[in-house]
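Can you read through this structure? Questions will come right after.
The complex appears here without one of its protein chains, the remainder shown in place.
Read from first to last, the chains carry the letters A, B and C; within each, the first residue is number 1.
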Amino acid sequence: MTMGLPCEVKAHPITGIYNGKFAVWLFLASEVMLFGALFSALVLLRAGAASWPHGYTVLNVPIGTLNTFVLISSSVTMVMAWASLKVHDFAKGRQYLLWTFLLAALFLGLKLALEYYPKFQAGHTPGHDNFYGTYFVLTGLHGLHVVGGMIVIGYFLWPGAHLWHENPEHYTNRIECTGLYWHFVDLVWIFLFPTLYLL
Amino acid sequence: MAESHAHHAHEPQDAHGHGGDHGHGHPELPFWRKYIFSIDHKVIGVQYAVSALVFLFFGFCLMALMRYQLAYPSTPLNFLNGIFGERRWQSGFMTPDFYNELGAMHGTIMVFLAIVPVLVGGFGNFVLPLQIGAPDMAFPKLNMMSYWVYVPGGLIMLASFFTQQGAAASGWTAYAPLSVIAKNGETLWLLGMVFLITSSLLGSINFIVTVAHMRARGLSMFRLPFFVWAQLVTSFLLLLAFPPLEAAAVLQLMDRVAGTSFFLPSGLVVSGSALQVAGGGNPLLWQHLFWFLAHPEVYVLILPALGIVSEVIANNIRKPLWGYRTLVYSTIFLGFMSFVVWAHHMFMTGMGTTMSTFFQATTMIISIPSVIILTCLLLSLWGARIRYTVPMLFALAFLPMFGIGGLTGLPLGLTTSDIHLHDTYYVIGHFHYVVAPGTIFAVFAGIYYWFPKVTGRKLNDFLGKLHFWPSLIFINMVFMPMFFQGMAGVSRRLYDQTQYHSGSGVHTLTQISSWGAWLLGLAQLPFIYNFFASIFVGQKVSDNPWNATTLEWAAPSPPPHGNFAAEPVVHRGPYEYSVPGAAQDFSPQHIA
Amino acid sequence: MNDLRERVFIITPAAIWETEVDVHYGWWLPPNIGGDNAQGVDRLIYVVHFFMAVLFVGWGALFAYCLVRFRDRTGISAAYEEIKAKPSKYAEIGVIVFEVFLLVALSMPIWASVKTKIPTGSDVVTVRCVAEQFAWNFHYAGKDGEFGTTKATLVGTENPLGIDRSDPKAKDDIAVINTLHIPINKPVVIRGTSKDVIHSFFIPVLRAKSDLIPGMTVPIWFEAKKTGTFDIQCAQLCGNNHFKMKGQLFVDSSENFSKWLDEQAASAGGEEEEEE
Partner (left out) sequence: MSLKAFHVIFLTVATLFCFGFGAWGVAFHASAGGTPVLLVALVSLLAGVALPIYGVWFLRKLKHVSYL
């Protein structure tokens, strides 16, 4: 059913953006508050703690760094997918989108296999102390955001791809929205990594 | 109604299109698409409103039970033993545990399942797109989703009553560590909250985009009805204040199920044995995160109510609202300030002078826009020609009731007087005056006002007055005694106040309050009858029965799918009543 | 008394007294037996309520006048033009000025005194208060004036505070449940904390209240100007028996207070001998 609502595809004359982009930015504002609250909680707990280990003494810095680069690359492929769609190159856009999807999967794989699994093996569960508690909550929530991003990207790669043939501009807009979200998730990690691993 | 085809010819049929619209080759939507998983903002609005009113009634029933325990703590009600079962009701008496469950769930249901959904989900959804001349919300499917995320949240909350260990019993504030060491109901409470928060987030995004992008031609921001402004500010509060509570809920959920100790300090000894957790957490962290949400939440409960009241008053005074721009600026300022007052709920937590100075100062500052808003509405009455319609009665009663609620906030916002009054019945009286005779009266005003738009029929006037006057009397009978109980020093959340001498001293007041509550319940019967009967036999009225100016009255009643026959164009501000030289005493926004 | 009531009583570690208190609690503020801070709380409550009454009555009178005068009747029409409302502007400025006055002159000084001017010196009586579900444990330092160490591992029914009696400072410590004895006309400092959940220590007649939060110690101080027996209430929901978390405050004359301390010291010493 095509509703044909105003500004669904075309930009609004005053705000200069279409509905979806506006909504994604509002959503990201709420996400800032969500992660902001968790970061504040971390600061408060750490300030009040009797002892708190430095991240690099207990976490795997090289794997964390590698994962950071994986995410940075995935943002680059994401934006390239959108840029390709902008010049009407669907095949290339889809290829870049697939790369983004694979890089996200790589990030999660590394995270689970080389970080979470050994820690659980060593008995370093979230309940071990508040360092591991905040580590698992923050990275876990970030991981869920990555999974969410993969679901969206996967949707536009496969079942949602037909929109390109019906309304290429609409499809490109949706990829832009996905890209905005994906950039945000990556930015969160770029803040998360030094806070947890290096300080 | 037939004209609607001209403009929205490609759209599916009007849900209310009485027969005549059939046979144009448009497939009729199946029942479940039209009324259950509908993406029409009007159907979703009605769904929200009806569900929320059911929850409101349910929350009221919980309270009516509690009021019996408070008024007659030593008179058994044996016939309830079998009904509630051993765990909840023993030898004719409610158990203390059940009392705490009722208390926690009453608060949660009223705030998160009744008032916010009826104001934002119900009135916001139904009225807002009509008032801005839009065919629907910006994201109809997202709109449907926020309703269908709200429903499971509510069902999880209700289901927790039937679990073996009962519902959450740590108050609607769920203070840690009590809530962390509490029984399983608390886990369900947290899960339910995550659903409700998500639903509000989705809704608020939708509202903001709708107001920004979907306004009719000529409808500039300062031509918006005040109701739309109130909803817009409310949406921003929901958008930015709810995520910290979501974070807090996740942390508490971890504390409960994953053995972390974010809110548990080291060295806890519960029921004589040391608690086996790592410790090192901070109970105040929960309170900070919770109140960072819950104070803006207060304005979420009151701003849309102010919006409704302003609409009804503007319509019934037959003149423009006094200081429209002042109202708007005050509301925006209120929204901003509501983010920096949260710790005034925490004055008794051992806060020092620096923090308390900041928070009591901001609290005094936030009282000023509220005073200004009330003043604007009061001054609007000067030189008016007041029509005492039923919605107007509720809207007018709202003003002094909200005034009492606001004024009694002063002694609570000042740290020194708060020492005595904090966590006493004075607090309960204060916030109930804001949300019960305040917000709920606004909800009634809104129902009586917009019912003709939803159904095409009017609610009965006589029954409406029969609803209004007893409600006004009894609701004051419920809450006025609480200020005196609080003064006497009766603590909140006591299963049996007479255990303390302060409580036995005011026991008569407690009983008056309880009788007030039960009579208030009876006073709603005319409304319930009126509501259902009028859907079928109410007096049929025109599209604009109140001679109003705002855009929702330009649409047919009930509005068809797509709302307007032709996209309206706006020529003037929202409250142009009694314009000198005009033919009528109202000049609708859309008529050139 | 029915089964439930009895069971609830057994769950409660506290014995609930049925003794009559020495003040009458009515429909308004209870009698105030406190010192300057407590009087300051009352002063602010009265001034604020007077201010609220003036606002409400003034506002209500105008409201009622409008409702009658501007009712819908034939022959009148509504005025389109906005009225100039200078008085409302003055009223709003008046409200702001008065709020600043309340804040700066009446609220902040008393709060500063309550929170920062914790008395010290030889005549100050310091008592530790450890709240638990659902009782108040009071810990007096005894003759040596120093509190013995406490350990969470030692907590048990016999020793709810977990006082380590092997510590020499702990030998003469006094531990009592739900009974707080204080001398008249002397500053008393309660160092409050909690074992399990958040409780709130509230003595209405002294206008004293503070949350007791596990992991934190909060000082609460007051002076009592009248002897007698009064209620200690819990003001924060702390579980199913929150309503029974009642303590008793005994404000004794100086002689009676010393006598009580001596009796307690004797019985504390006796208990310890039994243990050894």
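The criterion applied here is as follows: a contact is a pair of C-beta atoms (placed from the backbone, for glycine too) under 8 Å apart; a residue touches a chain by one contact, two chains touch by 3 or more.
Bear in mind the structure is a predicted one, so any value in this text is a computation, not a measurement.
Every shown chain touched by the omitted chain in the complete complex is listed here: A. As for the chain not pictured, it touches chain A at residues 11, 16-17, 21, 25, 56, 61-62, 65-66, 68-69, 72, 75-76, 79, 82-83, 86, 176, 179-180, 183, 186-187, 190, 193-194, 198.
Throughout what follows, only the chains that are shown with their structure count from here on.
Separating the CA-averaged centres of chain A and chain B is a span of 34 Å. If you average the Cα atoms of chain A and of chain C, the two centres end up 49 Å apart.
Residue positions of chain A touching 2 or more other chains: there are none.
Shown for chain C are the residues in touch with two or more other chains, of which there are none. By the touch rule above, chain C contacts chain B in their complex via residues 2-5, 8, 16, 21, 23-30, 40-42, 44-45, 48-49, 51-52, 55-56, 59-60, 62-63, 66-67, 70-72, 76-80, 82-83, 85, 88, 91-92, 95-96, 99-100, 102-103, 106-108, 110-112, 114-116, 132-133, 152-153, 155-157, 162, 195-198, 200, 202, 204, 207-211, 213-216, 218, 231, 233-244, 246. Put simply, chain B touches chain A in their complex at residues 10-12, 134-136, 138-140, 142, 201, 204-206, 208-209, 212-214, 239-244, 246-248, 250-251, 254, 258-262, 266, 277-278, 280-282, 285, 288-289, 292. On the chain A side of its complex with chain B, the touching residues are 1-7, 12, 15, 19, 22-23, 26-27, 29-31, 33-38, 41, 44-45, 48-50, 125-130, 133-134, 136-137, 141.
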